[in-house]
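Single-structure report; data block below.
A single protein chain has been omitted from the complex, and every remaining protein chain is retained in its original position.
Order of writing sets the chain letters: A, B and C. Residues in each chain are counted from 1.
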Amino acid sequence: MAKKVIRINEATIRFAGDSGDGMQLTGTRFTEATAIVGNDLKTIPNYPSEIRAPLGTLAGVSAFQLMFGSQKVFTPGDLPDTLVAMNPAALKVHLRDLKKGGTILANSNAFTDKNLKMAGWEANPLEDGSLEGYTVFSIEMSKLVGKALENSDLTSKGIERTKNMFALGVLFWMYNRPIEPTEEWLRKKFGKNPSVAEANITAMKTGFNYGETTEIFTTSYAVEKADLPKGKYRNITGNVAVAYGLVAAAKKAGKELFLGSYPITPASEILHTLSTLRNHGVKTFQAEDEIAGIASAIGASYAGDLAVTTTSGPGMALKTEAIGLAIITELPLVIVNVQRGGPSTGMPTKMEQSDLLQAVVGRNSDARIPVLAAKDPADCFECAFEAARIAMKYMTPVILLSDGYLGQGSGPWQIPDPKTLPEIVVNHPSSADAGEDGFMPYARDENETRPWAIPGTPGLEHRIGGLEKENITGMVSQDAANHQLMTDIRARKVDNIKQDIPPSEIHGEPKGKLLVLGWGSTHGAIHVAVDRALAKGQSVSQMHLRWVSPFPSDLEEICNGFDEILIPEVNSGQLALLLKGELARKIHQLNIVRGEPFRASEIEDKINEILG
Amino acid sequence: MAKKVIRINEATIRFAGDSGDGMQLTGTRFTEATAIVGNDLKTIPNYPSEIRAPLGTLAGVSAFQLMFGSQKVFTPGDLPDTLVAMNPAALKVHLRDLKKGGTILANSNAFTDKNLKMAGWEANPLEDGSLEGYTVFSIEMSKLVGKALENSDLTSKGIERTKNMFALGVLFWMYNRPIEPTEEWLRKKFGKNPSVAEANITAMKTGFNYGETTEIFTTSYAVEKADLPKGKYRNITGNVAVAYGLVAAAKKAGKELFLGSYPITPASEILHTLSTLRNHGVKTFQAEDEIAGIASAIGASYAGDLAVTTTSGPGMALKTEAIGLAIITELPLVIVNVQRGGPSTGMPTKMEQSDLLQAVVGRNSDARIPVLAAKDPADCFECAFEAARIAMKYMTPVILLSDGYLGQGSGPWQIPDPKTLPEIVVNHPSSADAGEDGFMPYARDENETRPWAIPGTPGLEHRIGGLEKENITGMVSQDAANHQLMTDIRARKVDNIKQDIPPSEIHGEPKGKLLVLGWGSTHGAIHVAVDRALAKGQSVSQMHLRWVSPFPSDLEEICNGFDEILIPEVNSGQLALLLKGELARKIHQLNIVRGEPFRASEIEDKINEILG
Amino acid sequence: MSETNIEIQDLNLTRKDFVPGNEVRWCPGCGDYSVLANMQKTLPVMGVKKENYAFISGIGCSSRFPYYMNTYGFHSIHGRAPAIASGVKLANPELAVWIITGDGDGFSIGGNHMIHALRRNIDMNIMLFNNRIYGLTKGQYSPTSLLGAKTKSSPFGSIDRPFNPSAVALGANATFISRALDVDAKGLQESIKRAQRHKGASFIEVYQNCIIFNDGEFSDVENKATRPDNALFVVHGEPMIFGKEQDKGIIMENHHPKVVQLGDKYSEKDLLVHDETNQIITNLLLEMTFDTSNPTPFGVLRAVEAPTYDEMMIEQIKAVTKIKGEGTLEDLFYSGDVWEVK
Partner (left out) sequence: MSETNIEIQDLNLTRKDFVPGNEVRWCPGCGDYSVLANMQKTLPVMGVKKENYAFISGIGCSSRFPYYMNTYGFHSIHGRAPAIASGVKLANPELAVWIITGDGDGFSIGGNHMIHALRRNIDMNIMLFNNRIYGLTKGQYSPTSLLGAKTKSSPFGSIDRPFNPSAVALGANATFISRALDVDAKGLQESIKRAQRHKGASFIEVYQNCIIFNDGEFSDVENKATRPDNALFVVHGEPMIFGKEQDKGIIMENHHPKVVQLGDKYSEKDLLVHDETNQIITNLLLEMTFDTSNPTPFGVLRAVEAPTYDEMMIEQIKAVTKIKGEGTLEDLFYSGDVWEVK
């Protein structure tokens, strides 16, 4: 029987199962295969708690979602078209998100009485009609892999564990993805354990063939490759992209990279990634806490490395005092905050954009600092590179805001040519630069930047510190006029960065009725919503800030070109507060604080509300 | 010869000398005598560094200023009328502030070649005419006390040390203050050392008689007592007032007071004061750092004490993370920040108002907290009391902002009648309050406040913590809708406090051209400036915020009544940022960051500039 | 100092009273389960009312412990439990305060609060779950991970020399130090009882297996077969004997511990006798911890008496009140120079 192939533009798939079911891995493999096909895509993992909860419980459900398409894809999708549910708990937790009429692939073997009860189902939803309105494929996955692997030397537990590969195989068939890359990958991963590799491959193929052969499936879907710019691509998470951006900046500046960090969800992968790069001369220092993380980085910066510290909300809070030290000593430093839900420990594995005000103004005294935010996983690379460049150019700490959604989510990254990445020119004074009266550690260049003199350089011996310093000489000073001067210089240094910010890009017309202004990871959802509005003929444009401190110099003018401004944020209105202050005008806000990103439709609705 | 007595309305005096010269003590004694006479007054100490610098150096100069008058006195005065200079360094440092035509009292014996050189005088200013335009009294104080105490059993060094009392005696004469209270005080202070007491008294009397007798003084000044409200008064510094306010609140709430703190300038005196109050049941816990300071206070609050933590900027920064914990656990806690100059260690002994944004929005996540600020030393008492009351009423941490100027400066405090201080009613649930399903730690009353169940109460066993909690039950919850709900409730709880804020008082007309809006310790300088403007017939009014988060509900309406708004702040515009956001209108700003308070004249000038 | 067999049953509490309704959420097979069970078993017989227990923890897998105890509990922020608990105890000295922490929580970010709580000798019990890994954040090395440990953040092996937590406790002048093993119910219960009865800050180090990220870290002593030869269980006043056949012992030679075979050359009376109150003995035991030529010591390594901070606070309040009288607001307000405006 020849099966129907329907061409679609995009699809959103969610894999859900028990924490032990390997859903993150399954999702990642599907993602790689999809990337290789040439679709654009975005992914997002979703796991509820850091500890592995008991098997089969709602708390133990782990999920992975991706959206892929033949056009540019800006988000991992709002509601999935297809849900893979490896057990009753997974179905319970995720069913509410499934699109109306969506497809469910369930491992019916897992729908035992015990599991059903644990998940809070009164009866078996696969059987009692409660899934009416969905297309349900109830498949005995455990049994099928058991049969297919009858003769393998794996234990029955080992065999059972391959069922995720079965599901993956079905999905590969359903969405016409190649299985070879995963085959290869499995062989590599289980190099030492070929029978495990082969078992998994068999399971996957069994799933694929199951789709191809059995009659329950009548249709598969094709998604043409996207019209992405020419070049080499790989899939990348925001956290890995940050790590790469920093390494790239270090190399382009001829510096060694030093990371002082303390593990914290969802930022730890930056530390993990960088700790594998010893052969790139990367020094990772897992400090005793976040304070020591940033303090060691400040020390490394003083001693001449490109220094970085990475963290999330509670850790950022702990770094507050030391950030002040970096500001007053005017040392280059990149501070990465992969934001998560709060306050306090809050929702560690959930995303939020709510550390903006903390970044911009959240410390004692007038202590301005440049702050930029990445808009998608690949953009994390560019932002990290830019943060490092600005830090060294202006001798200042810089805060880079990412979030759990960007950090752990992924998307294709067009691999830049290392040679065409901009060089970062760093000038260190030499012994010859000590004048007659000695070296002046707070002398100023045209950007009011002070020199970066490296300990070990003869003749430039000098002292810095957290007490207010006299301009130029760097002597301790408690003089009133000098304090005003230094406060003003520190503020101006941040404003000077405006000269490095390119003109803002507007998606849509440069003037009109409504400007949707965002920052950070809302970019995708806003983009989709604005696209839909434009398609409906509404006068809506999108502007997305990379720099939130300082604001780009064209911001005010652009805003003046619109009757209304809407700021959607995954917080209670933090950019809005800053912007109302800056523009002294009313601004519409759309705020959610649910530990998850916007759905494009929510922004669309708000646009409609404003435009009436 | 009968000397002239001139009646004046107010006078500003500055005592300056070496750190070893006892200027703080001299100033304090003059203040007490002045208070007893019934003048209103304000004082401010000024010492440049925490370590005792070498004798006779500029860095070693210590000063104390007070203004007193027959009308209400709002600041310690801008420029002094009279400067006491105990050595050349003191003259060097403080001469530039002396009013034109002001009076100098100098200890000429200290103007030796060595001291002059150390202070950077080319020649002796007392002799070379460089003090022309001032009234200079060059007195051989050391010699005169030496003579007067020829027969005492003090060492010559001991005798020399009484010269500050001589100076004080002269000032007492000059400003017609009684010497008896100081006589009594000295006898008490040196109870174990009567010869020291008597020597100091002799020195003081010698000074007084010197003024009375010698011909160099022709005029003394009388300042009538001020028309203060009836009642008992004492002089009080802001730091002591905070301590007293907290003790009062604890007693009125029937609670023990727990302070978890770590010493830091200029907040340490609150710890010092409270640590003397063991017989008031006050428990002071000097923690290992600021984090442990607040953490121990959070623990004490959980266990049922009225808990407090006190600090200044860098310490406040360190408390950031734990403040988030207090917010999410909804525990009562008073956090006092006696602000100082920054960033970082900055200018530890200087004042600034620059921690406002940190207090209001400076932490990870959407974590609102009530913030209030004291306007003068005596107001610190009321604000501390109010902070504690609100904390317990709404089950929330509260930040009280003071600053180095308030904390260490002083003014008369009308002693309240303990009986008429409002009772603070605290309800703790009892065993009977556990419902059928057990105790609900996040149940809500009409203010959305949760119950304060004290460990040790049978039947109310429950767990709290930094992870997001389900409303009502308090179970750990990572649910999206619950997180939104809890975020909203936490924000509303802060807004609910508006109902406790009385209608704002306006100094001047309730509508007009210009509203000068301030907060914190700028109150006095703004008041004087507005008074002067009103005297000139300008349409200017003053509104001063006690609560900066939430803003009082009448704020917007009041602002709407004025054409222009001016916000003077000793920072780079922090209230202005919040207010522009709130009001979405343009605001005039006047900002200084010099580590010192405004001069009223600076605000006056700005008013003139705006009103044209 | 050793009445651990006297159990106080009169409060009629049972294990059940300490088990709350909610589900326990550690990984199946985690060593934490056993510790929890033994805590729930032991507390009912300590003569302390249920409502007087307060469990304070930081952040980490182990720090979720309070959620699983049906007592008062506070799951606070990372590393700060000892400081929070200090406030709890001082505000309400009636409470039996337990601090639950991990090697990361208690010795990485929280190391300072830990040593200060021990130094001050506030009457609290600190239980450290040492699994030599950061469990909750998915497997980075901790300050107790051994050199060379390959973890998520040390893919080429850790270069961080580890702490010996009990040695840090001794350096901080702790008055009670004990070490137990997650799989050893008897030892755990003994430690819990002794700690709860000790007046002052008690420190219990529990070797705990993290089955997910550091499985087998303590296999030499966890494994029933190899345990007798690798673990030394010390008892106050008794010679240091161990071995499957109870045929080995510890002597001090050149101021170092040394394992000897009992028999011809050495007899029981040559062996070191454990003395909980002797700092040198405790130090010697601690020196054996990382030294594979010696067994790992377990049991109460140190127990000495010293005044507690909380008692001294109460005494000082009493003493000052006795001299000055109970302070009233009038006293306070009028303590300076007062004048009257009429």
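Here, a contact is a pair of C-beta atoms (placed from the backbone, for glycine too) under 8 Å apart; a residue touches a chain by one contact, two chains touch by 3 or more.
Since this is a predicted model, take the numbers as computed values, not measurements.
The chain that is not displayed touches the following shown chains in the complete assembly: A, B, C. For the chain left out of this panel, the touching residue among A:I270, A:A307, A:V336 or A:L515 is A:A307. Only one residue from A:A11, A:L91, A:L105 or A:V247 touches the chain missing from this view: A:V247. Among A:G191, A:P418 or A:G537, only A:P418 touches the chain that is left out of the view. For the chain missing from the display, the contacting residue among A:A297, A:L545 or A:L577 is A:A297, taking the whole complex into account. Contact between subunit A and the absent chain runs through residues 32, 35-36, 38, 181, 185, 225, 228-236, 244, 247-248, 251, 256, 258, 260, 277-281, 283, 285, 287-289, 291-292, 295-305, 307, 321-322, 324-325, 329, 415-416, 418, 421, 438, 454-467, 475-476. Counting the whole complex, the residues of subunit C in touch with the unshown chain are 108-112, 115-116, 119-121, 143, 156-157, 159-164, 167-173, 252, 254-256, 275, 278-281, 283-284, 287, 306-307, 309, 312-313, 316, 319-320. For subunit B, the residues touching the chain absent from view are 49-55, 57, 59, 262-265, 268, 271-272, 275-276, 278, 284, 286, 288-290, 314, 344-345.
In this text, only the chains that are shown with their structure count from here on.
Here the spacing of subunit A and subunit C, counted between their Cα centres, is 39 Å.
Centre to centre, using the average C-alpha position, subunit B and subunit C are separated by 44 Å. Among the residues of subunit B, those in touch with two or more other chains are 321, 324-325, 329, 465-467. Multi-chain contact residues of subunit C (touching two or more other chains): 59, 77.
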